[in-house]
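First the structure, which I've put down as structure tokens, then a few questions once you've had a look.
The other protein chains are all here in position, but one chain of the complex has been omitted.
Right after this comes subunit A.
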Amino acid sequence: MLQCIFLLSDSGEVMLEKQLTGHRVDRSICDWFWEQAVSQGDSFKQLPVVASPTHYLFQVFREGITFLACTQVEMPPLMGIEFLCRVADVLNDYLGGLNEDLIKDNFVIVYELLDEMIDNGFPLTTEPNILQEMIAPPNIVSKMLSVVTGNSSNVSDVLPGATASRVPWRTADAKYANNEVYVDLVEEMDAIISRDGVLVKCEINGEVQVNSHITGIPDLTLSFANPSILDDVRFHRCVRFRPWESHQVLSFVPPDGQFKLMSYRVRKLKSTPIYVKPQLTSDGGTCRVNVMVGIRNDPGKTIDSVTVQFILPPCVLSADLTSNHGTVNIFSDKTCTWSIGRIPKDKAPSMTGTLVLENGLERLHVFPTFRVGFRIMGVALSGLQIEKLDLLKSVPYRFYKGFRALTQAGEFEVRS
């Protein structure tokens, strides 16, 4: 089981340490870790499991903060990693972001949260809704209150009712004047377009996000018009397995508030909404770049937040890139971003320019991969459709249902 959790800042400073068991872990392990991270560079940062001379370390890296957990004995590594991810998510929710200052400013809350989330190295309460009832998140009101009165406790005096109920993920006594459920389909499109311009792989990874505010303990059923297109699914723990197995219906008692009901995957899509065509020709120590972007299949809604990003190969000395639409930025780490925004109707946006290669290099022999970003509101590109959402029992109150869909680019790559 986990013995200790450290939170490290961007510069390797130990911001927080939480010992979990009687076997204390000295924080010198962090020094070792940081030395390795500095000497081995990025590839070490991305190694989730590290065997140090004294401990096994699990690391999760989020927005500049390294969550480090130590253990000395065999345990499922994914358990450690998933837990750290959960800690990161919860802290993100609580603090409204993650960075060094936020952690330091709210270190007491972080301690209190960690103490509730893990006991003796084994996760205790990880349900975000329940945690929020036990330890109040910092908000403007509580902050102001603490300024005015000089003290305020963020620790709840009572155990959340949910811990005792059959549905440990839901508050027992939720009461709302307006009962409403919002269901969002949020999809990410992963695609690989090869150097020949062939669509090698295109799939959708989607999530059904629900925001529910319903009085009492509602029992909901959600069904899709075309569940057969789903290649694979994963559920929030509130979803009952049986109804899904037998007739692919989601039956669940929702947690209160925002949560991820299920994630799904639709494979082997045939087309992408936009095209990106990079052309690189090089000779005589320079390289001409020309990237064209346009709409391939109009999804019927506006495509916005279109970006094209690539990393200049190390052998490129300098780059001069301009576009006829949007802005091009080249950062010091050789990342080049072309923000297009909305694709105009009248012209096809394009970016052109030259790259100057290293001395002695005649032609470019390595080619960057272009990462594309976009966002389409109101459409689920996988084609998944929600058929209906019902409350199982008839209830005395009316409840409103809302459905939305959103597709954005995930790992959408165009090779050149």
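One rule holds for everything that comes next: contacts are C-beta pairs under 8 Å (C-beta built on N, C-alpha and C of every residue); 3 or more make two chains touch, one makes a residue touch a chain; residues count from 1.
We take it that contacts and distances are computed from a predicted model.
Colleague: Using the UniProt record as the reference, specify the protein name of the hidden chain from among "Isopropylmalate dehydrogenase-like domain-containing protein", "AP-3 complex subunit beta", "AP complex subunit sigma" or "WD repeat-containing protein 46".
Modeller: The record for the missing subunit names the protein "AP-3 complex subunit beta".
Colleague: Which listed residue, A:I217, A:V233 or A:V395, touches the chain dropped from view?
Modeller: If we include the chain that is not displayed, A:V233 is the one touching it.
Colleague: Tell me which residue among A:R288, A:K301 or A:R415 touches the hidden chain in the full complex.
Modeller: Of the listed residues, the one touching the omitted chain is A:R415.
Colleague: Which is it among A:K175, A:R296 or A:H365 that touches the chain not included here?
Modeller: Touching the chain that is not displayed is residue A:H365.
Colleague: If the hidden chain were put back, which residues of subunit A would touch it?
Modeller: Listed in rising order, the touching residues are 1, 14-17, 19, 21-22, 24, 27, 42-43, 46-49, 51, 56, 58-61, 71-79, 81-85, 101, 104-109, 111-112, 115, 119-120, 122-124, 126, 138, 142-147, 150-151, 153-159, 163-164, 168, 190, 192, 194-195, 200-201, 205, 231-237, 241, 244-245, 260, 263, 265, 267, 311, 313-315, 358, 360-363, 365-369, 371, 411, 413, 415.
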